[in-house]
Each structure stands twice: as C-alpha cells, then as structure tokens.
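One structure, pasted below without further comment.
Every protein chain but one is kept in place in this view of the complex.
Right, chain A next:
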Amino acid sequence: MGTVEYIQHHLTNNTIGEGFWTFNMDTIIVSFLLGALIVFVAARLGKQLETGTPGGFQNFVESILDFVATNVRDAFPGHNPLIAPLALTIFIWVWLMNFMDLIPVDLLPWLFQLITGDSHAYLKVVPTTDLNTTLAMAFTVFALILYYNIKIKGVWGFTKVFLFHPFGKFFVPFNIVMTLIEEVSKPLSLALRLFGNMFAGELVFLLIALIGGTLAVGAAALFWAPLQVLLDLGWLIFHLLVITLQAFIFMVLTIVYLGMAHDEGH
C-alpha cells in the first residue's frame, strides 16, 4: 500500500447506506460506546460513594466536577440546573472521543481487519475527526441556544435582537442579515474548530507512522524507527494538551453561548 493509499484508507469511514442516508458506522458505534462507558462508570461510582474519606477515583471525579462547576459559576450568569450537567457531559464525552486519537493509529484498524477477515476493511476510530459528529453536537447546542433565547427573551424580545442589533433601528434589513450570520457562525465555529484540530492531529500521527512504515528499508530502519518513536512521543504529549484544551473550549463556549441566550440585555 502506497503512502497516499495508507492515509486515505485511515481517513475513510466504515459506512452503510448511500447518498444522504450514509451512516458512518465506526463513528456512531465508537461514540456510543464511549457515552455508554461514561454512564457505566458514573452509575458504578454513584453506588459506591463514600462520605468520609473518598478513594482515589472518587477524588479524581470530584475534582473534575469541581472544575466544571467553577467554570459554570464563572461564565454563566443566573441559574439553570441544566447547564452544569450539560457542560460536564460535553467535556468528558468530547475528551474521551478525542482521546481515541492517542491510541496507536494502526492498532484498532488492524484488530478490526483480523476480526472481520477483510484486509481492506475501513475503521476510523476517532469520532471527532468526523465532521458529522462535531456538527451534530454543535447543532444540539445551537438548538438549546435558540430555545433559551425564545424562552428567556420571548418571541418579540428575540425578534428585536434580529431587527435592531448591531447597527440600530435605521438599518433593519442589514441587522437581520448580520444577526443571522452571527447566529449561524456559532455552531460553525464550535464544530469546525474541534474537527479541524482533531483531523490535523490525526494526520500528523499518520505521517509520523509513515516514517517507520514505508521509509525504513534495511539498515535505514535503525535510524528511522527511533526517530519515529521520538516524534510520536513528542506529538503524543503535545496532543494530550490539545485534546484537553479542545474539549475544554467546546465546553466553555457552550456555557458562554447559553449564558448569552439567558442575558436579557443582549
């Protein structure tokens, strides 16, 4: 398999269906399994909660809860019992989906090919490198933004934002288009940022994997293989920061956008 085919193979989803009704099964199954993992661990931990001296894992989960709660208090004006659980779910789920990027790029596709017996079976294991996932999450947040805008400001209040913001009452047609663009840009910026960062990260991992995979022939492998390990380790440590930061930014921006929806003066 050539270099281009190798990269293309890794970046192709395992799909069923055709056209508009194409389902990326690997994305759906991996994201569902990671979601189920969160539910399973949370339910298990919930049954074993200790009030006296909590164990290590409970301490770790409590520190994450505390971190998310602090951010919600900092960025969200007012009170809404939905925001903190939503922020926590987004943070952990996006982080776990991003974390799939740190598993060696060939390991899971190779295992999948062994299990299915098809040496060309596709498997793209990082759900956030699929634009469908990031757009789906961003549109869900966008639906909540619209819902709370209408609920808090009322239909007329929300319409007024479209009519008189940002250029004042004498430029109503411009205001409508401008506010429309502003609202559409919210889910776009959420989705494209996460997708772009994760896709680029995955691509760099693939390129590093190619150093040892295709360039090393004979004695040259003695040089290229350690270089690959070194580069992989460096990029992995850096990428650990990237995946955490991206999950955090997605969470904070969700809180900020929902906070703006709750702000009657905005």
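Here is the rule we go by: a contact is a pair of C-beta atoms (placed from the backbone, for glycine too) under 8 Å apart; a residue touches a chain by one contact, two chains touch by 3 or more; residues count from 1.
Just so it is clear, contacts and distances are computed from a predicted model.
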Query: Considering the UniProt annotation of the chain absent from this complex, which name among "Sarcosine oxidase subunit gamma", "Ribose transport system ATP-binding protein", "Carbohydrate ABC transporter membrane protein 1, CUT1 family" or "AtpZ/AtpI family protein" applies?
result: "AtpZ/AtpI family protein"
Field: Residue of A:T12, A:T116, A:T159 or A:S189 in touch with the missing chain, whole complex considered
entry: A:S189
Selected residue (touches chain absent from view) among A:V30, A:A75, A:L96 or A:L135: A:A75
- prompt: Among the options A:V30, A:V68 or A:I255, which residue touches the chain absent from this view?
  reply: A:I255
Query: If the missing chain were put back, which residues of chain A would it touch?
result: 71, 74-75, 166, 174, 177-178, 180-182, 184-186, 188-189, 192-193, 248-249, 252-253, 255-256, 259
